[in-house]
Structures are given as structure tokens and as C-alpha cells.
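Next up is a structure, given as C-alpha cells.
Here the complex is missing one protein chain, while the rest keep their positions.
Residue numbering begins at 1 within each chain, and the chains themselves are lettered A and B in the order written.
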Amino acid sequence: MTAETTAAPAAPVLDPGAEAARATAAILHDTLHGAERGVVVDSPPGAGKSTLVVRAALELAEAGRPLMVVAQTNAQVDDLVLRLAEKNPDLPVGRLHSSDADPYDKALDGLENVRTSAKAADLAGQAVVLSTAAKWAHVKVDEPWRHAIVDEAYQMRSDSLLAVAGLFERALFVGDPGQLDPFATVGSEQWAGLSHDPSASAVTTLLAHNPTLPQHRLPVSWRLPASAAPLVSDAFYPYTPFRSGTGHGDRRLAFSVASDGSGPDQVIDEAARSGWGLLELPPRHTPRTDPEAVRAVASVVRRLLDRRGAATSERAPEPVLLTADRVAVGTAHRDQAAAIRAALADVGVTEVTVDTANRLQGREYDVTVVLHPLSGRPDATAFHLETGRLCVLASRHRHACVVVCRAGVDELLDDYPSTEPVQLGTPVKFPDGWEANHAVLAHLAEHRVPWRP
Amino acid sequence: MPAKALDARALAALAANPGCRRRAILDGAGVDKASLASALGSPSVFGQSQFALTRGNAFEARVKADGGAELLRLVHERLDRGAEPPAAGAHVPDLSATGPEGRAARTALALREATTGSAGTPGGPGAWTLLDHPMLALDVAGSPAFLEPDAVVVHPDGSWTVVEIKSFPMLDGSADPAKVGAAARQAAVYVLALERVAARLDPAPRVRDRVLLVCPKDFSNLPTASAVDVRRQRAVTGRQLARLTRIEDIADALPDGVCFSPELPAEELTAAVEAVPATYAPECLSACELAFHCRARSREAGAVTALGRPVRAELGGMSTVEEVLAAARGEAGDPDDPAVAALRRAARLRAEALAAAGAGTREAAVCP
Partner (left out) sequence: MSLITTLARLEAVRTGRAQPAATVRHRHLSDRPLVFVPLITAGEAGAPLGALVGTDRDAPRLLVVPQPRDRDLRFAFLAELAGVVLPHIEAYADSVEPAERTETDPETGKRVKVEVDLCADAAQLIVPSRAGVDFVRLLGRSMRFRRTTEQDPETPHPAPPRVPLLGRWLTHYGERARVPGSSLLLAMTDLLGRHWATGQSTLEDQHLGALLAWIAPGDEGPTGAEAARRAELARDADGQLLCPPAGPATDPAFDNKLLAPAIERYDRARTALAAAEDGVEADDRLGAVTAAEREVRALVESRTRPTWDAVWRGLDLLRELPAGAHVEDRWTRDRWSFTSHRDRVLAGEPPQPRRDDAVTAANKLATREREQARLEAQEALDDPLVMAGRRLAGEAFAGEVIDVVMAYSESKRPSPRPLVTVRTDDRPHLGERVKVHRSLGGRPQAAEFVAQEDEGVLVLRIVDRMGRGKEPEAGSVPEKGDRVCFTLFEHEQRGGAKLPDPEGTPWTHGGPPGETAAVPEAADAQTEEDVL
């Protein structure tokens, strides 16, 4: 998302379903019948990106246009294959994979119309062929595909698009501009400001060269509850706001075991009531795997499961038991995730997902517990202030998000030296991580519960 | 001792180490840190070469020659192509007056005339106006700071643009990012100050958040320019300025009678300076006059941050060299603290590797 993006003109207030349907119809129209070679769709967290990709794929296939789909990871490709097969089991789908061991999800072998191969030639004639950008880069064709869908296009690097763009004539680019940006392992400053900077995101380059391409956005998050959408939208999508698909009363979280008055129970109740909870530990500089914070996260998770939560939502008429697979823990670093997994194992919890922001991208849970990236740190760094990281962590939940953090992060942010270099010609990235962090903290402060074992 | 007025460079430098209370209070109180540093025996090393100065002045004069025709052309081309191109001989109001207050008042008046005066008159609305070295006042921690941007341009639509003229080159369209960053922070202070002036007008004119940075092109002394978006720098500086007003709180915590006059004996002065805590980091060396003093104190105290801010990241609560080394040697620290445990593992791995290599080097030395 860049500063150049401006908010769309105010539309008449529609109900979220109708608003989303209108956006989807416009996207599909431009994709199938538009004159431009590309269509860009911004999708905020939980706005139905995968649903859109599957639907567009099916309609393109139905229209008889050979389609290739580019995703960024093997898991994303397999997920799309499974979704396509679920929607239309008769559709001939090709899964192009690498020649490494275990290149794809074994579940694909059970699907009748899905063919898998490491050679693109074997998949000729399939209505849709899916693979990762890395694999597509090695494919050579005489005749390009009529159409492509590029998924997670904001997480794709410009050079990676360069390697595959010759394979298709037209493409639909879909992605979430608020998540983590792609990065390079070496310096790329020398190309900053160039329209084809190879380390920029694929969408940045695409739009720099094709400024007239139609740009759409999915305006409704079906994942984030009414308590979370405004905060996430304001803090991370200031120029492309979105709203929640549900109202304040539509989602409820209730626990059948009463609070024991401890910090974890109080913060769970606060989060169940308001959608957010901040469990604040006393200020202290700690190593990344702060034992107290790790234990606090583990106790919150343990209590979430012990107190037999029931989640009521528009998805089911009856409340659904909050089970371990509906809860996730998010961290900034891998060693933190490992420490929390170990602490959870100590209290007998093994089924809960614990992962870093990078790996939680695109995933969804009922309740998330987040170890704040800046908790206990003696200093903030650009890594910890990256907006995408906080945005991913704060937007994985359907009901509630509990943040565990040491006190003092606001001072840490205020003391952060902001002497970033500025490259001429590169659009300023908004929102700024520093400001977004302040916004999220200010909101969390209203839901603060001090730590008490 | 007369207070040293804060300039935009000093204000922009607040962003370099906003956590340093010593810097905040000395700057807030208008202490001349360069003389203070000399009096403390650790003179600052900032100086300017007369070559750079001459070159900078010559370039600025060239940019502003002919009533600023080239400068206005660049503003039009880079920021406001939709507007009528500036005609030759744009209005350049006389801003001379006595003292900074007078000049600031004169600037405010000129801005108002150019923006809201009667249309059609030279320098009135609908025309381009160039303010050469205007003076802006900004309230900082309760006292006014006077700021002097290189130029401010009033567009025909009444909006205002800050112009920064620098003598580092733009080579093939790019320039040293650290220098551009510093220029952007400095320009952001001017934008803030201009916004205060604008707020007193009705309707308040728009202060553009993209400033014009003018530099020599490639290896020539021809001016070229680039629009720089300073919204981020403006937000950060705005927030830091708001925090500066808390200086009174810091001052309240000081013992009575603390004085930073360079006339004082070095010992007393050192004690006075030490009464305000500093947050030294190596980055200070290129941003603060007191840095060498603070570095010496920080090293004496054995602070690990003297080696760089990132060093602390994995040390948890440990903050001194001795503390860390003792923990690594197993002489101190709680082995259950992950930072201590990691240190000991690191120390063991390092010793093992050096021992293995030591054996190797000796062999190599015997038969080269």
C-alpha cells in the first residue's frame, strides 16, 4: 500500500454481504471481460481472498480459458487445489510440483481429477494448472496461458514475477498489502526508486509500469469481529479501509467455568467481552524467550481450554466448543515459539498451533494469544516495528485476541531513534510501523489486566 | 549565559536519540552543548570545511538567481504541474526586519498577503510567490525557536511548499539516503512550523506534505530537484516535540541550583551534567556535541550499549560488561535465565572453536 492510494469515494451504506458481492462482481467482470491485461485486488485479512481466487478460477475455466495459478508456497498451492476440487470435483486440475521429496500434500493423490507432475508438459490440457512461483520460473512454453491468477501477490517479489510473467497473457493479482513484505537477503538499495526494483513487491512493479490497471479491494472482513475490524483497518489500512462482516452482537464467546480471579482468567474474560485483552507483566528487560511471559502465555492458553469456552457465531446455530485447534499462539521469533511450545507441553497442551507471524499468514482461529514483539526488549528495531508483523498477529482471530506484554513498550516506542534513510523516488510506505504500534497499544491499554498468577 | 536558540537541525536531531534525557533537557534549556563539551574536556568534533561552505552558498545563490525563476520552475515541474507555470519575475517579498521576532512577523504577513490578499495584485492569490529565507517561530517546550528554511513557495492555489537546498549531488536521480533522510527531518520541522502559521489564517491554507529537495545534478552545478514526502518525519517530530514539553518534569527531578555554565570548574560541571541521565549509543557520535563525553562515562560504567544498541538485544537484564562476562564464565547469574544459559553456551562454543583452531594454526605455523 502506498501513499498514492486514496480512499474510494464514499458509497451508499450497504449491508456487508451486498457490498462484498458488488465488489466481487466487479472484480470478476474486469477479469473475464475487461480490456486491461491485469486486475489487482487488495484483500484485507479474512476478506475472502481464497474464495475469490477459487471462484475466479472456476469461472475462467468455465469460459474455456486455459488458466495457470501462481501461489507463493506449496501449502498455499495445495490448499487451492483442495478448494477447487471441493467446489468442482469434475474440473481437470493439474498440480505442478518440484522434484524434491514430498513435494505436495498427499491428500491430493485421493482426488480423481487432479493430476500431479513435475513436468508442465504432462499437465497440458488440464483446465487449471497450479504451482509455486519458484517452480513456474523453470517452466518454458511455446504458447503462453491465456490467463493467470497470481495469489499473495504482495508477498511475491518483483524479480519472481519477472521470471513467470512471460508464461501468461493476462492476470488477476490478489493479495493482502498489510501483511509482511517480501525481503532480500542482500542489500538492494542501488535499485531503490527504479520502477522495476527487483526487491520490491510484484504489485509495486506491476502498477508502476501499468498505472491504469483496474484496482479493486474486498471491503469486508468476514474473519475479524466487529471489535477488531476498525482497529486493524485504521492502524494498518489507513487509505483502504474495510469493515467487519458481522455486527457487535453476532459473535459471542462464553465460558462455562467461572473465573478464578487470576490474571489469565481476567484477561480471558476481558477479551471474551470486548474482543481484546492485554495481559501486562511488570516492566523488565528480558531475553527474547522471557520465561515469565512464556509461562503467562501458556497459562492463558491452558485456562482458555480448561474453562470450556463456547463460541457463538453466524456460522452455526449452536455455540461451538472452543477446542485446541481453534486457538493459536503467535510470536515474532522462532525461538519464542519453541519456548512456548515447550511451556505448553509442560502444562499438557500439545494441540494448539504456536508459530511466528510469517507462518501464521493466511491462517484463521477463534482465539489467538500473542506475545507482543516488543515485550521486554531493551530496544526496538526495524524488524520488530514492521507493520506487517503486528498486522498478521492482530488479525488472525474470529472472536478474541489476547496480547501478553511487559509494561513499558510505549516508552520504548517513544525512545526509538527515527533516523531512517530516505531513498528518492520510493513511495513512502504507509502506515508507519511506529505509528501503527502506538495505535494498537493505545487501544490495548483500554483492555489491560495486570499479571497475577 | 545566553540561551542558544534551537534551530531546525537541533530539533530534527531530537529524533536521533529521543530517549536521552540529558540531550532533551540541555536542548530545552538552550545550553550551548559545543561549549559545554569543550569545558568538560571532550570537545565536539563537528566542524565545517570552508570548501563545503563556499560550495553550498554558491549553489544556493545559483538556484535562487533571477528572482528564483529556476527554483519556481522546479516547484512547478515536480509538485504542481497542473498550475499555471510561473511567469518570469515572480513576486519575492522583502522579508527584512529587526530581530528574529520581527522577521517572523514579517514572514507571517507576507504569507498571508500571498495567500489571502486581494486577487490580481502581484504576490496576491493566484500567483507564485517565493519567500527567500523566511523566518518561522515554533513553540518548543514553552519557548520560541526561530527557524529559517531556505525558501517557502506559495502556489497559485494558495498552498505552501517548503524548499530545502542541499549541496550533495543527485546522481542519476538518486542521492545519499542518509543525507536525504536528514534533509527530510529538517524540512519536517519547517512544515510543522508553517502549519502553525497557517492555522492562524482563515481559511487555513494547505501546507504541502511533500517538500522540494534541490541538489546539484550529477557532476554539474545545475540544480535538479525531487519531491520528498515528509509525512512520516512530520509525525515523528510532532510527537517528539510534544514530549519535549515534559522537560519541566525532568527539571523538577534535578537537584536545586544545578547549572550548566561552561564557566564552572570542570568537576562541578561534570557533576551537574551527570545529574541528568544520558542514554549514550554510538550513533550519538555523529549527532550530538556531548557524545565523546557521554561515551567516556558510558565506557567507564562498563555499559554494554557503548558497543552499540543491538548488543543488548540478547542479554536480557544484564547491562554491564563485567556482569555479562561473569555470567558467561559461570561466576554469576541465574542458570535458569535463558540469557545466562545462552551466554554460557556461547562461551563454551567459542572456547571450543578457538581451541580447535589454535591446534590447527600451530600446525600451520610449523609447516607453512
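Throughout what follows, contacts are C-beta pairs under 8 Å (C-beta built on N, C-alpha and C of every residue); 3 or more make two chains touch, one makes a residue touch a chain.
Computed from a predicted structure; not experimentally measured.
**Q** Of the chains that are displayed, which are in contact with the missing one across the whole complex?
**A** Missing chain, whole complex, touching shown chains: A, B.
**Q** Can you tell me which of A:88, A:116 or A:205 touches the chain that was removed from the display?
**A** A:205
**Q** From the list A:26, A:82, A:111 or A:163, which touches the chain that is not on show?
**A** A:163
**Q** Looking at B:167, B:186, B:233 or B:279, which makes contact with the chain not pictured?
**A** Final answer for the missing-chain contact: B:167.
**Q** So one chain is hidden, and I want to know which residue out of B:111, B:137 or B:343 touches that hidden chain in the complete assembly.
**A** B:343
**Q** Spell out, residue by residue, where the missing chain touches chain A.
**A** Answer for chain A: residues 37-38, 101-102, 134, 137-138, 158-159, 161-163, 165-166, 171, 184-188, 190-191, 194-199, 202, 205-206, 209-210, 334-335, 338 touch the chain left out.
**Q** Using the document's contact rule, name the residues of chain B that touch the chain not shown here.
**A** Contacting residues on chain B, toward the hidden partner: 45, 47-56, 167-169, 171-173, 217-222, 282-283, 285, 292, 299, 302, 304, 306-308, 310-311, 313-315, 321-322, 324-325, 328, 342-343, 345-350, 352-354, 356-358, 360-361, 364.
Throughout what follows, only the chains that are shown with their structure count from here on.
**Q** For chain A and chain B, what's the span in angstrom between their mean Cα positions?
**A** That gives a centre separation of 36 Å.
**Q** Which residues, counting only chain B, touch chain A once they are in their complex?
**A** Where chain B meets chain A, its residues are 15-19, 170, 173-175, 177-178, 180-182, 184-185, 213, 226, 228-229, 231-233, 235-236, 239-240, 243, 279, 281, 283, 287, 309-310, 312-317, 319, 336-339, 342.
**Q** Under the stated contact criterion, what part of chain A meets chain B in this complex?
**A** Touch residues, chain A against chain B: 3, 189, 192-193, 284-291, 339, 376-379, 381, 411, 414-425, 427-428, 430, 432, 434-435.
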